[in-house]
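Working notes, structure below.
Removed: one protein chain of the complex. Kept in place: all other protein chains.
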Amino acid sequence: MTSVRRVSAEQAISRVRSGDVVMVGGFGLVGAPLTLIDALVETSDARDLTIVSNNVGEAGRGLGLLLRQGRIRKAIASYFTSNPEAVAAVNAGQLDYQLLPQGTFAEAIRAAGAGLGGFYTPVGAGTLLAEGKEERLIDGVPHLLERPLRADVALVHAARADELGNLWYRGTARNFNPLMAAAAGLTIAEAGEIVPVGGIEPEAVATPHLYVDLLVGAKRL
Amino acid sequence: MTSVRRVSAEQAISRVRSGDVVMVGGFGLVGAPLTLIDALVETSDARDLTIVSNNVGEAGRGLGLLLRQGRIRKAIASYFTSNPEAVAAVNAGQLDYQLLPQGTFAEAIRAAGAGLGGFYTPVGAGTLLAEGKEERLIDGVPHLLERPLRADVALVHAARADELGNLWYRGTARNFNPLMAAAAGLTIAEAGEIVPVGGIEPEAVATPHLYVDLLVGAKRL
Amino acid sequence: MSGDPRTRIAARAALELEPGDVVNLGIGIPNLIPGILAPDAGVVIHTENGLLGVGPRPAQDAVDPDLVDAAKLPVTALPGAAYFDSADSFAMIRGGHVDVAVLGALQVSAAGDIANWAVPGRDVLGVGGAMDLVVGARRVIVTMTATTGAGEPKVVPECTYPLTARGAADVVVTELSVFRLREGRLVLVELLGGATLDDVARATSAAYEVELG
Partner (left out) sequence: MSGDPRTRIAARAALELEPGDVVNLGIGIPNLIPGILAPDAGVVIHTENGLLGVGPRPAQDAVDPDLVDAAKLPVTALPGAAYFDSADSFAMIRGGHVDVAVLGALQVSAAGDIANWAVPGRDVLGVGGAMDLVVGARRVIVTMTATTGAGEPKVVPECTYPLTARGAADVVVTELSVFRLREGRLVLVELLGGATLDDVARATSAAYEVELG
């Protein structure tokens, strides 16, 4: 097999272009690819980004830094409220946004990676978040048609990678990372630890290496 | 936490009723719940069953035995050809069947467990297997609407279970088992080995115990 | 009962849980339940960010940065716990595999409609897993004070706040009483903490039936 390309965070992030849709793993800061986010904040000029991430960081931390730089055009998330600056940016008309129920958000990302054209969920039917969506009665229950969520680039964090690019996640840091790794044209993974091939049990691989394009050592564990 | 109910294969199988939809894990005989299938063949009177399984066993082995007994009314599968007796039963009008592409079959089972009303897949569009299905152009590509596949009872095989009912699968014996465990009203798991709580690493659990209702020791490894 | 109303509400809600129940707890009053439940209650706690088998909060010097609940607060995992990704976690929820969701609400209607994620006139910027939970969980227990800080009833004829889901509530526990939704009827089944029928009537604008056990 062929090893995954090992690059620096700066090299990896140089692949993000202005206007890109960028998925970022993590639930708050847990499982967030902080090394890659730092590189995106500090070494990239890419602007006009659409960020797909459950939260938009916290004020001045993680994606919150990118927001402060005014480089996020649109955010797709289930929960903005944890970052008051994101709420303020929306109110000031500086940030476009799309809000999805968290399960729909996760499933839409999975659907993109899985090559599905869309799915019907009962969640959100009859609410504000159903606006503009096709509703359909299935077995007497209203369902919404939800479309896949794809990205140009995914930034994910794993506790462990092997040299092929197989990934293993720890605890609740798994969250959206494996879904996003499968849903982007280019997947950049940072790993807390990079082990030789064979260092992850085949049954325990959560993201098989075919999803990972570039591998970066994470600065922090 | 509460331990899963440990029962004999006979006790577990006594829960299968005539007319039930029964999912059976395995790809051919690999990962098939052979202890439970034996009990279904030898100790149960349930007839008129709808079997959801990738194959319908092999002639005189696994589900093939149940077929010989004339207790399968309908089979939903991706591949009948490996059991000539299943093909003969169809030709003789003794077995109703539904054929699905293997990926659609797997995804439909997942959709049932995941509470989705259906999904759109490009697979099968324009073919014989699209007959009677709703077709929809999505981004210019024809997609079929596929509905979830649910069951009354799922029979699955795991290499290892803990006393709570968490399951771990080995090698390619995983296949349809975790999907089916989530898609039935009653899930009966057989395990090659039953270990104390804590004996499966939390990151390695493939079927969390909330999906498992009854646990049976497998006779064979 | 004693203590502050929120703890009393949580304590009453905890009585609704049965051994073996898989329970998801919302932020606020529901999150008081783990401190109230007996250790042998046999209840299994699910958190939607990817853990079945949530244990007690860790000591400050034993915090694991990879281990939080949906409130982003440190937790522990009990022996026999399982981790999973967010799609699998919400598959559990939406697929009806989580037995009970206990959550706070801003309003509940006579038909069991729940509003718990947004206040009209303010921007609606966070929904999290609320909609998935109220639609997916087999049983939905709402825990909330009977009235707002300004004294407005929260059990109302129709929700005026944005809905989380229609007809989703099964039980409503306030500091004054327990309501159950029975085939679409809102029924007062229990008075709490010395409250009278008049106390409940004053704090409730929805119509309801009374069937005290």
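Descriptive notes on the structure:
As written, the chain order gives the labels A, B and C, with residue 1 at the start of each chain.
Just so we're on the same page, contacts are C-beta pairs under 8 Å (C-beta built on N, C-alpha and C of every residue); 3 or more make two chains touch, one makes a residue touch a chain.
Just so it is clear, the structure is predicted and the values come from calculations on it, not from any experiment.
Shown chains touched by the hidden one, complex as a whole: A, B. Only one of B:Val7, B:Ala59 or B:Leu99 touches the absent chain when the whole complex is considered: B:Leu99. Hidden from this view is one chain, which touches subunit B at 27-28, 30-31, 54, 78-82, 86-87, 90-91, 97, 99-104, 106-107, 109-110, 121-129, 159, 169-179, 206.
Although one chain is not shown, part of subunit A still touches it, namely residues 1-2, 110, 112-116, 162-164, 166, 182, 197-198, 202-203, 205, 208-211.
FYI, only the chains that are shown with their structure count from here on.
Taking the CA centroid of subunit A as reference, the farthest chain centroid is that of B. Between subunit A and subunit B, the centres computed from C-alpha atoms are 32 Å apart.
Inter-chain spacing, taken between the CA centroids of subunit B and subunit C, is 34 Å.
Under the contact definition stated at the top, the residues of subunit C that touch 2 or more other chains are 51, 77, 83-84, 87, 90-91, 93-94, 136. Annotation for subunit B: residues 114-116, 202-203 touch two or more other chains.
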